[in-house]
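Let's turn to chain A:
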Amino acid sequence: MSKLHVTTTVNGDEVDFLCDPRETLLDCLRDKLNLTGAKEGCGTGDCGACSVTVDGRLVCSCLMLGAEAEGKTIETVEGIADGDVLHPLQQKFIEHAALQCGICTPGILVAAKSLLEKNPNPTEEETRYWLAGNLCRCTGYDKIIRAVMETAEELREAS
Partner candidate 1 sequence: MVEVHLWSGLRSLTGGQQVVEVEAKTTGDLLRELVRTHPQLEGPIEAGVSIAIDGRVIATGLTEPIPEGSEVYLMQRLRGG
Partner candidate 2 sequence: MALDDRKTDFTFVGTRPNRPDGLDKVTGRAKFGADMSAPGMLHGAILRSPHAHARIVKIDTSKAEALKDVKAVVTRADFADVPFKPGLAGEFWNVLENVMAGEKALYDGHAVAAVAATSALAARDALKLIEVEYEVLPHVTDVDKAMAPDAPVIREGAADYSVPEGMHPNVVRYHESGHGDVDAGFAEADLVLEDSFVTEATHQGYIEPHACLGLLGNDGKGELWCTTQGHWIAQKTCAALLGIETSQLRVTASEIGGGFGGKTTVFIEPVALALSRKANRPVKLVMTRSEVFRATGPTASASMDIKIGMKKDGTITAARGEFRLQGGAFPGAPGDMTAMCAFAAYNLTNVKQIGYDVMANRPKQAAYRAPGAPMGAFAVESVIDEMCNKLGLDPIEVRLKNAAHEGTKASYGPRYERIGLVETLEAAKAHPHYSAPLKPGQGRGVSCGFWFNHGGETSVTLALSEDGSAQLMVGTPDIGGSRASMALMAAEVLGIPYENIRVTVADTATLGYNDVSHGSRVTYASGLATIKAARHAVEKLCERAAAKWDIPVEAVKWENGCAVPSGPNAGDFDPMPLADITAKMGRTGGPISGHFEATPEGAGVSFGTHIVDAEVDPETGKTTITRYTVIQDAGKAIHPTYVEGQFQGGAAQGIGWALNEEYIYGEDGRLQNSIFLDYRIPVASDLPMIDTVIVEVPNPGHPFGVRGVGETGIVPPLAAIANAVSNAAGVRMKQLPMSPPRILAALKDNG
């Protein structure tokens, strides 16, 4: 099958790749661009480990074809930190031990960042429902929710 040439912007860099029309955006990020931060936990859009934003919208990259990335702006976990300065969410996740194994962490960070951009003052319930599409099997979510809420509070105080 002939391959498609796709040009897109990932974490601020213009990149291009050749993909099979059946390959997902997740496959392309991981296998063509070596951005292995997004993980495949299910391939059916149920676990959120592959979360990225496309033109500012939070999506499961396993549910989108690589070919659909043409001309889009994509942000992944690799783009969250500002150079060597961690995003406050990343810092807070480390401090709160909001990760155990760490496989869900990239997706949860992308999703949580997206939440705080839309709603800087989420309630616990809003945070829990926003992150309901991101499965974590290790933590019981307690420390994750606390880390997100506390980051939100600090960002509000700083602004």
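In picking the candidates, the idea was that all candidates are chains of the complex that A comes from, given by their letters.
As a working rule, contacts are C-beta pairs under 8 Å (C-beta built on N, C-alpha and C of every residue); 3 or more make two chains touch, one makes a residue touch a chain; residues count from 1.
Keep in mind that what you see is a predicted model, and the values were worked out from it rather than measured.
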### Task
Every candidate listed belongs to the same complex as chain A; state which one touches it: 1 or 2.
2
### Query
Residues of chain A touching candidate 2 in their complex?
20, 22-23, 27, 30-31, 35-44, 46-47, 49, 76-78, 80-81, 86, 90, 93-97, 99-106, 109, 125, 127-129, 131-146
